[in-house]
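Note that one protein chain of the assembly has been removed; the remaining protein chains are unaltered in position.
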Amino acid sequence: MSMTPQAAPTAKIEQEWIRDLASKNRRIDGRAPSDYREITIETGTIEKANGSARVTLGKTKILVGVKLELGAPFPDTPNEGVLTVNAELTPIAHSSFELGPPGENAIELARVVDRNLRESKAIDLKELCIEPGKRVFIVFVDVYVLDHDGNLVDASTYGALAALLKCRMPECEIRDGEIVYSGSFRPLPMRNYPVPVTFAKIGRTLIVDPCLKEEEVMSTRLTIGVDKEDCVCAMQKGGMGTLEVHEVTAAVEAAILKSGEIRKLIMEAAC
Amino acid sequence: MSMTPQAAPTAKIEQEWIRDLASKNRRIDGRAPSDYREITIETGTIEKANGSARVTLGKTKILVGVKLELGAPFPDTPNEGVLTVNAELTPIAHSSFELGPPGENAIELARVVDRNLRESKAIDLKELCIEPGKRVFIVFVDVYVLDHDGNLVDASTYGALAALLKCRMPECEIRDGEIVYSGSFRPLPMRNYPVPVTFAKIGRTLIVDPCLKEEEVMSTRLTIGVDKEDCVCAMQKGGMGTLEVHEVTAAVEAAILKSGEIRKLIMEAAC
Amino acid sequence: MSMTPQAAPTAKIEQEWIRDLASKNRRIDGRAPSDYREITIETGTIEKANGSARVTLGKTKILVGVKLELGAPFPDTPNEGVLTVNAELTPIAHSSFELGPPGENAIELARVVDRNLRESKAIDLKELCIEPGKRVFIVFVDVYVLDHDGNLVDASTYGALAALLKCRMPECEIRDGEIVYSGSFRPLPMRNYPVPVTFAKIGRTLIVDPCLKEEEVMSTRLTIGVDKEDCVCAMQKGGMGTLEVHEVTAAVEAAILKSGEIRKLIMEAAC
Amino acid sequence: MQKAPERLIDENGFRLDGRRPEEFRPIKLQVGILDNPDGSAFIEQGKNKIIVGVYGPREIHPKHMVLPDRAVIRCRYRMAPFSTEERKNPAPSRREIEISKVIREALEPAVMPEYYPRTVIDIFVEALQCDGGTRCAGIVAASLALADAGISMRELVSACSVGKVEGQIVADLFDLEDKYGEADMPVAIMPNLNKVTLIQMDGKLSRDEFERAFEMALDGCRKIRNLQAEALKRRCEVLTGTEMPEKGSLEAH
Amino acid sequence: MQKAPERLIDENGFRLDGRRPEEFRPIKLQVGILDNPDGSAFIEQGKNKIIVGVYGPREIHPKHMVLPDRAVIRCRYRMAPFSTEERKNPAPSRREIEISKVIREALEPAVMPEYYPRTVIDIFVEALQCDGGTRCAGIVAASLALADAGISMRELVSACSVGKVEGQIVADLFDLEDKYGEADMPVAIMPNLNKVTLIQMDGKLSRDEFERAFEMALDGCRKIRNLQAEALKRRCEVLTGTEMPEKGSLEAH
Partner (left out) sequence: MQKAPERLIDENGFRLDGRRPEEFRPIKLQVGILDNPDGSAFIEQGKNKIIVGVYGPREIHPKHMVLPDRAVIRCRYRMAPFSTEERKNPAPSRREIEISKVIREALEPAVMPEYYPRTVIDIFVEALQCDGGTRCAGIVAASLALADAGISMRELVSACSVGKVEGQIVADLFDLEDKYGEADMPVAIMPNLNKVTLIQMDGKLSRDEFERAFEMALDGCRKIRNLQAEALKRRCEVLTGTEMPEKGSLEAH
């Protein structure tokens, strides 16, 4: 059951200060409203995964592992592989993260990452079919949040995209009903590169890439996923506040601009 | 773990009054001890279900949906379809109903509905077999309680019976190991029409069809399911009280009489 | 999540007394440090199981049932049957045992029993294969603790071993892809007979076979499983205390000696 | 199992259910249809059938969930096992958990929880039959149920979904269009305050398409606002005795 | 896997286990066989083997479950994984949950919980081997375990099952008869008060058959009442030192 969250523990006075700065288009770490924190992306961290990437976004640290497994397709898409995104807010990443099955925040995170990848048709799932209706590759994208300083959606999606770009799938064919692996590997059939840009509304100001303290003050969050053709492929409003109509359209415009830079960064890290 | 329930919130004085009335064979809503509240049954409410029915029993409101799916038979009955009854006490139906997996009351409700249908052999499960040992129809009967004003067992079973009577199963056959649907539908093979009659013991009086306030006062509940041949097909005593031997036999006699009227009503609604 | 347990409810003064006795190599029930309580083993208690045994170790009472079922092998051992050990600390066995899925103590218990059987290669799992990669026997060993007075690991493993020694598996073969049972039975292919010996450290004294009050006082527990060739096949340290290096080696030596006696007792009970 | 239709819009511009691209499905609304909840409402929108019950403000358990200066709002969106083409497993799905959250966040801005400190307001959205756009329909009915429960609100929340099907921007996608179309975008607003309280999007829209779709959604919400007001008015008339419709029917007026 | 037997009653009127239709299986009862519980009992009835432990009256956790004027009674019926033909999954089944409830409700009328306000009495029924009629056997043993724990009771609860097999009313069905027979009816009473505390029925009985079966069940319960009294007497003798049987054995006298 979804429930009004407890108020953030940040001191009121610090919250006031963040709001005050925002009203002057300024931020606690000196960034402009449209600035991202430094993004670093390393790939291949986890050798046992088919693909992996480690992303830092300021102090936020994310690890993504991609595993391929054989399994059955969904009955209504017998010719397609399966994409499964899972996210864990590990308890080391923040003192408020709890043990147990994923809560609504982890589920929303996984579903927004999934939406970006799926709706932009980032992976050509048809090419993951080995035997129609029977055996396909299942792509497990596991997002592991290790240190939480805000904007998990963007960091996680960048990591997932980088890990997928680096992912190698084993070549195989069916002989006499049995799977035979050739021993060689090839990249996943990546067709699109969705890049979300996340905004936080503090007072009347929209900023991008909020850090955790900014998230604790923001009234509303808006994530806009943009694909390689500058089309919007995913949107998600979060938080208990509202948006003006013009804020939404302005955010879409800004996201289209911003996503290009970040995409370049991801593509470089993953080649 | 089953546990003595908390006392009902009804005011003591109102409880006294209900007991007092009962001792004079009277009831808060003016009914005689052997009177049911008004029963209305509508079918076809849920077009996406194979069968459905909405029952109101006074202010109690129940919705039942029946879905057919293909699946494997139980190993010890390879030639029979499968009947599965599930009941949910949705949290909108009463302020005391909790979220989460079904508790003992929901489970008992489902099992008594199931017992009525199964033990009276209401459905000829053998006719639901498509390929012995491999593929049969699974009949999912889902009872959804929407507004709780007592006597959920009777309302739910009436709804389940009506929904099953209205249920349409797709005609199909096996060709080369694959299921081929003809596109036409036929009724389920209904062979019996069990009708439970539920009694509540208040003081020394047995009444039928208790409303919620009566349930909060009753010491004992007794449900007697009667089939179309006036045989008893299910019984269930509930509550923390006792019954006299003659009360049980009197209830059986009364149930056999009463069930006939109600069966007629259900059959009319479902044709 | 594993967690420091609450202190035992035994009175401090009794705890002091037990420690004091231990320092003089004496015990509350008059045993010497190296003495086990009386062990009784009965087999065949549960006729519906393929094998069963009831063990009493002083006042500790354990029941073990073994069931064989057909199932699929693990993908990486297609020619081997499957051994599965499960343990339940039933709530009748001690006032502190809680309902619900097995906690860490029940899981550790099951895993140490499992480790003794598996690592000593007690069962030749290859002989449980019926159709490689498809159908094998799964051996379910279910340990049911009925009365807890300490040293559950030893009692449970002795019970599991006795039940397995008494277990009868149905003879069967594959004809035209179907399993055909001959109707006759044979023993499980038992190849080894692991016997754990459990030590408790109280103060600086190591005793064997602690009763519950001794367990509540001990700082450390050490179980050493010994196979029929006097090799160590399993070890498990428990508790929040430490062991001296020489204590470990002394315990191994003592366990090898002790296990022989106990093995004889189990073998006698199970023939 | 449903099969993918060959075309979602025919050569005359009609959709599979006969609607024009910009046409919304008819909506029936009914307020106050259950006896036990403090407020309730029912919405039928095409084949969507959703019933919402609200309990509260009431005491909260366990106590540590109390917020000292406002009501806690809880929301659960739930699909009945028989609500979909294939039977839905009764265990809560990730989809249901996410939708519960976005519905709560779409309604939070309209409620005035500071009036009810240390209490909880529970919103139960039961989707009895699902045919596309149920989160929006759920929000529309939940607004009414909150009002029926007498909870103080700044404004009603109205919601609808728009999207793209075979290259065209269309209103109010039903199930097949949602599944096989190119984009789906649920939007909720407080129409008289002109504030967006929900926006999500799945699919692919150019910036221009997005703006046309967004405009269509805002228009749709405003129209639904009128239907909501009418439904509340009918409910008031019932309560004040002006009219006496059949109480408790799942059929809307 | 078990197969359906061709006949359940042979031409001489004997059942598969050699009993006459009206014949009950032999019952062995033992009281006080476990050390840790406050009360315990063991019943063996044919192949049924059930052990019951009672803890209480004791403190209740969590505190909000307290009832101010009486003890809470909790009951769990549980089938061991090895108790049935096919291994039972250890997760609690719906069957076990229902039986826990009906056993509790069968025992509640006999206990005097008003003597123990603000406490809990826990009844754990562990079915070690199941062969038909385990809820009745569990009630019989639970009554004894409650008495062994020194809980004040109005009367013992006695229980047995009757049913119909191949058209005949028969007593005390075992597993195969339960499965392939025509009806099974578990009944529990407080014999000296002549009150029914449990009645359930599965199957098909005409009114006349029902009355004959019910009468047979009442008779059976009264006989079991005598066995229960004897078992308690033996326990008393042990406790007062009159006799000293092997303590802790799962074998009954």
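Couple of notes before you dig in:
Going in written order, the chains are labelled A, B, C, D and E, and every chain counts its residues from 1.
Heads up, the rule we're going with is that a residue touches a chain if its C-beta (ideal position, glycine included) is under 8 Å from a C-beta of that chain, and two chains touch if they have at least 3 such contacts.
Worth saying up front: this structure is predicted, and the values here are computed from it rather than measured.
Taking the full assembly into account, the omitted chain touches A, C. When you scan A:5, A:91 or A:260 for touch with the missing chain, the hit is A:91.
Only one residue from C:115, C:166, C:213 or C:258 touches the chain missing from this view: C:115. Interface note: of A:147, A:216 or A:253, the residue touching the hidden chain in the full complex is A:147.
Although one chain is not shown, part of subunit C still touches it, namely residues 1-4, 6-7, 75-76, 104, 107-108, 110-111, 115, 119-120, 222, 227, 230-245, 247-249, 252-253, 256. Subunit A residues in contact with the hidden partner, per the touch definition given at the top, are 45-49, 52, 54, 56, 59, 61, 63, 65-67, 69, 86, 88, 90-95, 99, 101, 140, 142, 144, 146-149.
By definition in this document, only the chains that are shown with their structure count from here on.
The minimal number of chain-to-chain contact steps leading from subunit A to subunit D is 1. Farthest from subunit C in terms of Cα centroid separation is D. Remark: among chain pairs C-E and B-E, B-E carries the greater number of C-beta contacts. Of all the chains shown, the one with its CA centroid nearest the global CA centroid is B. More than half of the residue-numbered contact pairs at A-D reappear in one of the options B-D, B-E or C-E, namely B-E. With centres taken as mean Cα positions, subunit E sits 57 Å from subunit A. In terms of their C-alpha centroids, the spacing between subunit D and subunit E amounts to 51 Å. The distance from the centre of subunit B to the centre of subunit D, each centre being the mean of the chain's C-alpha atoms, comes to 31 Å. In subunit D, the residues that reach two or more other chains under the touch definition are 76.
Multi-chain contact residues of subunit B (touching two or more other chains): 1, 99. Pairs of chains meeting the touch criterion are A-D, B-D, B-E, C-E.
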